[in-house]
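Note that one protein chain is taken out, while the other chains of the complex remain in position.
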Amino acid sequence: MATETVILAYSGGLDTSCILKWLLDKQYEVICVLADVGQKEDFTAAEKKALKIGAKKVIVADVKQSFVEDYIWPAVQMGLVYEERYLLGTSLARPCISVALIEVAREYGAKYLAHGATGKGNDQVRFELCAYALKPDLKIIAPWRDVKFCCQFQGRQDLIAYAQQHGIEVSAKPATPWSTDANILHISYESGILEDPNTVAPENLYQMTVDPMTRAPCNPIRLVIQFDRGLPSSVEDLAGRRVYTKPLEMLDFLNRLGGFYGIGRIDIVENRFVGLKSRGVYETPGGTILFAAHQDLEVFALDREVLRTKQVLRDRMADYLAEQRVSGKVTVELAPGYSRAVARKASNNVGALYNEQLVSMDVHGGYVPQDAGGFIAINAVRIREHVRAFGAYEVPTKKN
Amino acid sequence: MATETVILAYSGGLDTSCILKWLLDKQYEVICVLADVGQKEDFTAAEKKALKIGAKKVIVADVKQSFVEDYIWPAVQMGLVYEERYLLGTSLARPCISVALIEVAREYGAKYLAHGATGKGNDQVRFELCAYALKPDLKIIAPWRDVKFCCQFQGRQDLIAYAQQHGIEVSAKPATPWSTDANILHISYESGILEDPNTVAPENLYQMTVDPMTRAPCNPIRLVIQFDRGLPSSVEDLAGRRVYTKPLEMLDFLNRLGGFYGIGRIDIVENRFVGLKSRGVYETPGGTILFAAHQDLEVFALDREVLRTKQVLRDRMADYLAEQRVSGKVTVELAPGYSRAVARKASNNVGALYNEQLVSMDVHGGYVPQDAGGFIAINAVRIREHVRAFGAYEVPTKKN
Amino acid sequence: MATETVILAYSGGLDTSCILKWLLDKQYEVICVLADVGQKEDFTAAEKKALKIGAKKVIVADVKQSFVEDYIWPAVQMGLVYEERYLLGTSLARPCISVALIEVAREYGAKYLAHGATGKGNDQVRFELCAYALKPDLKIIAPWRDVKFCCQFQGRQDLIAYAQQHGIEVSAKPATPWSTDANILHISYESGILEDPNTVAPENLYQMTVDPMTRAPCNPIRLVIQFDRGLPSSVEDLAGRRVYTKPLEMLDFLNRLGGFYGIGRIDIVENRFVGLKSRGVYETPGGTILFAAHQDLEVFALDREVLRTKQVLRDRMADYLAEQRVSGKVTVELAPGYSRAVARKASNNVGALYNEQLVSMDVHGGYVPQDAGGFIAINAVRIREHVRAFGAYEVPTKKN
Partner (left out) sequence: MATETVILAYSGGLDTSCILKWLLDKQYEVICVLADVGQKEDFTAAEKKALKIGAKKVIVADVKQSFVEDYIWPAVQMGLVYEERYLLGTSLARPCISVALIEVAREYGAKYLAHGATGKGNDQVRFELCAYALKPDLKIIAPWRDVKFCCQFQGRQDLIAYAQQHGIEVSAKPATPWSTDANILHISYESGILEDPNTVAPENLYQMTVDPMTRAPCNPIRLVIQFDRGLPSSVEDLAGRRVYTKPLEMLDFLNRLGGFYGIGRIDIVENRFVGLKSRGVYETPGGTILFAAHQDLEVFALDREVLRTKQVLRDRMADYLAEQRVSGKVTVELAPGYSRAVARKASNNVGALYNEQLVSMDVHGGYVPQDAGGFIAINAVRIREHVRAFGAYEVPTKKN
């Protein structure tokens, strides 16, 4: 059998370095992709490290401009905010990174995509749904959902031991007691000591923003932010007479200034898509400034009812041009007093989402029934939590 | 003073004929517009009648094709239905008629628009909001809201007496004990004996549909209706091998066939925009067939979540391209720990809906404070009804 | 004719003092009601002033406790916020004040209620809808919608001249170039120089909060706020070891502390119910602290989908026990292939909102058709503004 190629979403850190080695041990050829979304990282060192471990190739994809223009700017325009507080810094980055991974997979004809996202988080969902949408024939390798992998690596110590055993360089710097995800829009912190929601996050955690109380300047500053059709088009510093008009520069400037003033820190508990509640601390200096400015202009500019409608749509990322797909024939039966559809057919073979093969009870049609067990189990996480917190639901009985 | 020209939405009936005379007595020049939206009417007779009364001109505007293609077809595409049952036959016709009225007003430079809609119904709102949107300088004359007119004409007998006195022809046919509004999409019946919601509507009321129980055929028939991008594109009669592809012909054919089978009768109580509940009986043969067929194909063709989103949007007729209007500048103040908007300006003079003149407490700016009394009173109709039915609201008191 | 009694919502200021005199000149007996919702006011002086002008009686109603417990606390529990930023300080106070006014009207058998709210704002709507809900037979006197009153008093100078002419005391303090509304939850500022949305509000405007930049302390402070079933139940100052458990004391403490830190200032443009956009500046120190704390706990405590549902409900203040009212009979007709309702009757005479008298085209039934003109005109404010800003709507034409 020919050796199969795996595209690995590589970060240079301990986890994905061990995964790289683990994949090589399974006889895969591995191409590492490091997507640069603005995180502060020594990409050259990471590249060397991967090559030394045995990667066939390491590709550093600078997607910062696309991240700002195709993801962050539209999110500002749409006013996207999750559960009223989270500005979606990681959620927006994952699809952007996925596009870079898929492009490499296409270029090198890879059949596999591996990532180091955990089995309890949203990142696995983001990476994999993107892959299914963009290149559905790609097979996913998710080591943190692999039973054997999870047995072998039960904690950070196992990873360190494995790394040392296989000559993988381990950072001398002691790990922070929390995990971090950084990009040009935000840095998020979670896990470790932050898992206790009643513990205040330590001041030394923050990297993009100063402590607003003790280290920010004592005088306010005013900016003028211009929007065009809802997209930021220029930022003007009233004090220094600087004007920025390129999206990446605008965001970078607002990040620096916002960080200087300690703007954009939030500490929240949020609901994950996989049904868990988690606690996260975020700093999003430039995004926070942009979001508030856009919100103000929007209420100012839009009709009241248009605004209400937009707020409803905000949480629903659907294709508004949906009717383009409603093409086909319906057989209608007329009888005294009523008519009803009795049969229907889409305009062409691929023209509708109904799939006779898929729904058939007699053939599989690409649907794996075993997946439903996991689907139900994850959907049940919220129910189990409810039972844990408040006791089992009562059996409904006849009302009096 | 030069004589002013009024455009009168004329029907040929008793009400608008008396209104025509009443306007002439007030020294207006009156141009009557009869919009043909498919109602069965002797337009020539109506024209003669209006000219005889003294209209300066009578214009019969055949807007049937526009009504089907620009109003009914998009409504089928959008799946519009009010309070889950009413297919909006009158609601869709009024804007179409209004466009015809406004075009005549433009052509003849008229400053006034008169209509015979009552002060308790939705039609007055439809006509006037259309006028405000299309030609906001047009002044509205609504006799049924005019105190003197209402005093003079307290019932049908007063109108008949006035007509006879002024030589206006009164139909020999006795009036039905209900009122009727007809167009190519539906006929609606309300008022009179129908006002008692616990009285069954008499069988002889229906004009578009036969009694499905006693007069419809005993065998069903099947049709194939084709849609393209959600719009009906052809209707094929499986039995007779006829195919219709022109919108007006399609609807006409479906109306005849649906009427033959007694399809599309509903008898409902509904909530009017002006706060009243009213009882209406409708027959919408072709529309009912189209709506059901489109609904079936839509669920068949669209992704589940797109469908959910579309259902939400259905009731909100807003401009989905709203962000095109969000252009302007925001002045943002950064302070330690937060930023906030402190001033904002739209991109050009007319670029935002904020109106300093309008909101000012010192100048009127086109807003007539006295209107607010009526606005509040009509908004209070629902509250007053609640009080009438269930007693006055209780004064909130401290919870225990 | 016996002299009629008017209950006047009196503030002690120039407007309502002139209105008091104007009512007396019309031969009404006037009872002035000053509702104490926490505004800083010399109630004794105001009382003396009203009596001197000629009020028959002056009643100072201390409704602070009810305002906090029956209005503000439930609003915190519900997470009420308007257009994502405004905490509804004035909107919540008006119904509370209205209850006090109505109670006096009941006690003294008054048939009239007068208020000094302008014809362009939301306050008139709040006062009058409350009156209609609580005592629907009360007649409203709204001088600022009275044509003669508006002619007589075209600006502040007219009011001052009238006051001086009639011996009404005018405050020596020059008026601020904006108007103010204060209560225990917030102070709002609007009108005057604030009407230009691109002008930054002056620092000397704020009364409840210090400038956070220059006058707030340089060290943060932590509080523990306890909630019980979503209602604030205690506030504990970690530094000073003080614990507050009475609602009024809790809010008062949070206001002082929040004000000391400069918390809760917002500067927004908002959409009024009557269709205008307006600019308001608000300071809501305690409310801002409570709202943020409640929001955090809510996401922490509630299931994800329950939270989503609650967010939808937040904007809809309806009676969730609605089905209690769905009692009655429906006559259903069964025919081959379908059934449909053909008549219906509520369980008792007052048991449904349908009103045959009201909807009838033959009798008025308490509905004043003339009100519809104002209703339509105010609903058209948004349309007229759209036309002003973007030009008249285009007449729809056949799509290609």
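Letters A, B and C mark the chains as written, and numbering starts fresh at 1 in each.
Heads up, the rule we're going with is that a contact is a pair of C-beta atoms (placed from the backbone, for glycine too) under 8 Å apart; a residue touches a chain by one contact, two chains touch by 3 or more.
Here the structure is a predicted model, which means the values were calculated and not measured.
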Where the complex has a chain not shown, which of C:V37, C:A114, C:A293 or C:I378 is the residue touching it?
C:A293
If the hidden chain were put back, which residues of chain C would touch it?
77, 212-213, 216-218, 220-230, 238, 257-258, 261-263, 265, 288-289, 292-298, 300-303, 305-310, 312-313, 316, 318-320, 322-342, 344, 346-347, 351-354
Contacts of chain B with the absent chain, listed as residue ranges
83-85, 197, 200, 213-214, 218-220, 222, 268-271, 275, 277, 295-296, 299-300, 303-305, 307, 311, 335-338, 382, 385-386
With the missing chain put back, which residues of chain A would touch it? List them for me.
65-66, 69-71, 99, 102-103, 118-120, 124-125, 128-129, 132-136, 142, 144-145, 147, 150, 155, 179, 191-192, 195-201, 212-213, 265-269, 274, 276-279, 325, 329, 331, 333, 335-336, 340-345, 350-356, 358-362, 366-393, 395-399
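Everything that follows uses one rule, which is that only the chains that are shown with their structure count from here on.
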Let me check something: if the centre of a chain is the mean of its CA atoms, which chain is farthest from chain B?
A
Distance from chain C to chain B - Cα centre to Cα centre, in angstrom:
33
As a quick test, compute the distance in whole Å between the mean CA positions of chain A and chain B.
47
Could you tell me the distance, in whole angstrom, between the mean C-alpha positions of chain A and chain C?
42
Residues within chain A bordering two or more other chains
213, 220, 222, 295-296, 300, 303, 305, 307, 335-338
